[in-house]
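See structure below.
With one protein chain removed, the remaining protein chains of the complex are shown where they sit.
In order of appearance the chains are A and B, and numbering begins at 1 in each one.
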Amino acid sequence: MKTALSIMLLGCTASTAAMAQDTLTISVYSFAQDEYRAALYKPFEEICGCELVIETGNSVERMAKIEANAAEPVIDMAVISTQDALSLARKDLIAPLDSAKLSNFDKLYQAAQDPIGDHMAVGYTFYASSIVYRSDLVDITSWGDLLGDEVAGQVALPNITGTQGPPTLMMLGKALDHGDDFKPVISTIGEKADDIVTFYSRSSELVQLMNQQEVIAAPVGRFAWSSFKDAGLPFAWAEPAEGQAGGMNVMVMTKNNGNEELAYQFMDYWLSTEVQTKVAEMLVDSPANKEVTVSDEIADNLTYGADVIEALNILDPATILDQREDWVDQWNTEVIR
Amino acid sequence: MRHLANWSILGLTLLFLIGPFVIIILAGTSAGNNLAFPPEGMSMKWYLKVFTIESFRTSFALSMALAVFGTLAALVMGIPAAYALNRYDLPGAETVRTIVAAPIIVPGIIIGLALLRYMVVPLDVTVTMALFMAHTALVLPYAVRVVSSSMQNLRVDMEEAAVLLGCSRMQAFTKVVLPNIRSGVLAAFILGFVTSFNQVPVSLFLSGPGVRTLPIDMLAYMEITFDPSIAALSALLAFMSLAIVFIAERLLGFSKYV
Partner (left out) sequence: MFRNTREGLALALPAAIFSTLLFILPVGILLSEAFRQGGSWSVQGYIDFFASPLNRTVFLRTLKLGVLVAGSAAIIGYAAAFCIVNLSPKARGRVFGMVVLPLMISPVARTYAWIVILGRTGIVNEAITGLGLSDTPIRLLFTETAVYLGLLQLFLPLMIISLVSAMENIPRDVIPAARVLGASWFAVFFKVILPLTKEGLVIGGTLVFTGALTAYITPAILGGSKVLMLETLLYQRVNVSNDFVSAGVIAMILIVMSFTANLLLKRIATTRS
């Protein structure tokens, strides 16, 4: 009750500006917060003598809030997907990063150093996207198998509005020989819509559905793989003929947040070999720092190593941004109906 | 025969209404890592885990504070309003009633969105403050309605008698009216508390760094994992609500006022 009261009072009296001095507000994905706290937040708070305020949520919600508070940023730095970062950059909501202020910048893989151009973001993790399936019930060797009869009525796809949506379309396009044109892919999904259990928007939802056998195959990012592994069911990670899709999450700095120094310090710490190794060993994020070395067993659960990262099929964030509206329109008429 | 038919209809209805709740309690006792029924083995570990999750503790405290103070604030405004609507020949009585009752009809999600857009963002009101005001506005209709209905049963002449016997109007209110509507006020408080505590749509848009009501925090937790701790927490909260209702029922026959 006392805490409740003090929260109320805090909310009424203290202004955010007065607190900004020793507080860094970050906006992150909501998964694995316990691990981040141990490997990243707590150690950083000790180093900087400051307090981290952490806002979590899915990227769409967090983006909407950054935009709503553009005039007086509440969030100082955020980690989001490349296309969301580009969207923020186009709306002039984030500031270019000065690589000189990031001592670990040169240790990053080339692809992570300037993923969206103009130094508006740096990548901190890569992930592969492939298909998780029940190896005792089906065998998945191609992205095209997702629309096959074997899994009909027991397959889920990511929603078009989520991060995993467009990469899935891309890989289905390769499997169905449509190249880079997503239109026929969406039409095909529309024809098969009744065979698809749901278009999920959170990986946790998918984990639950796969655990209760509602779904036996679905595309998912590698970052969710560890939650499948714990379930005790025979789940397998497909290696489709078309290869794996890939994505990268990046860090951005909100424009004119007045807290840049602390934000740089935090970003640099997160990119350091030490933190990147710790986070990788917890199977949370695959490293973007090429100096990170992990055991084979750990590596097996991550998207790790130059060869793997270079082989990923990464969709250009600009393409996603420019065409998403059209995809969503077509999706809404042909798939959801 | 009639008896049997009666009880089977009631039994089925109650099974439909309460069954899911029983399943949640049991799913929370699972020893496995998945939400499942029947549960995979028995264990109390998820019930214990709930207490170790820090964000649940802070959001519980926030929800508790919102429910208690929001309902109190609503009563502070609602009791005089209910009194005025019952005892005075007000020209705009119907308008006042409509205005105060409006938050019940409008979808909660719109209230939250409107407050975010036109109060939190432009007027620099903190999210906590906005939540507090939104919850107060939401409970206000219940406060006015429940208190009104308990005031209707109170005869005006008792109050007039008190005034004739030398009480001031204020004294007449505190000495005659208030003691007689006590149970109505308590019922309004409990109803308001439960409404506010379980409120989801209004709070959906009203969250900020470190500020989140418990139901919203539960939804956020479900975005990460569907483990049985959510079932356990749901069951614990239900028991809390039940305890409150049970005590209220014992004290004043609460169901009369719902």
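Operating definition for what follows: a residue touches a chain if its C-beta (ideal position, glycine included) is under 8 Å from a C-beta of that chain, and two chains touch if they have at least 3 such contacts.
Given the structure is predicted, the values throughout are model-derived calculations rather than measurements.
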Open item on the list: Looking at the full complex, which residue from A:Asp22, A:Glu51 or A:Glu67 touches the chain that isn't shown here?
Closed with: A:Glu67
TODO: Kindly state which of the options B:Leu115, B:Met151 or B:Val211 is in contact with the chain not pictured.
DONE: B:Leu115
Task: Hidden partner chain, touching residue among B:Val106, B:Met158 or B:Leu178 - done: B:Val106
Task: Residue of B:Val50, B:Ala65, B:Val127 or B:Val144 touching the missing chain in the full complex - done: B:Val144
Task: For subunit B, residues in touch with the removed chain - done: 6-7, 9-10, 13-14, 16-21, 23-24, 27, 35-37, 77-78, 80-81, 83-85, 87-93, 95-96, 99-100, 102-103, 105-111, 113-115, 117-119, 133-134, 136-137, 140, 144, 156, 194, 197-198, 200-201, 204-205, 215, 218-219, 222, 226, 230-231, 234-235, 237-238, 241-242, 244-245, 249, 255, 258
Task: Hidden partner chain, residues of subunit A it touches - done: 60-61, 64, 67, 153, 159, 161, 193, 196-201, 205, 208-209, 212-214, 332-333, 336-337
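Simple rule for what comes next: only the chains that are shown with their structure count from here on.
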Open item on the list: Just the number, please: Cα centre separation of subunit A and subunit B in whole Å.
Closed with: 37
Task: In the complex with subunit B, residue positions of subunit A that touch it - done: 1, 3-5, 7-8, 10-12, 25, 27, 30-33, 53-58, 65, 68-69, 72, 74-75, 202, 204-205, 207-208, 211-212, 227, 230-232
Open item on the list: Which residues of subunit B touch subunit A once you look at their complex with the stated criterion?
Closed with: 32-36, 55, 57-58, 61-62, 64-65, 69, 116-117, 121, 124, 126-129, 132, 207-211, 220, 222-226
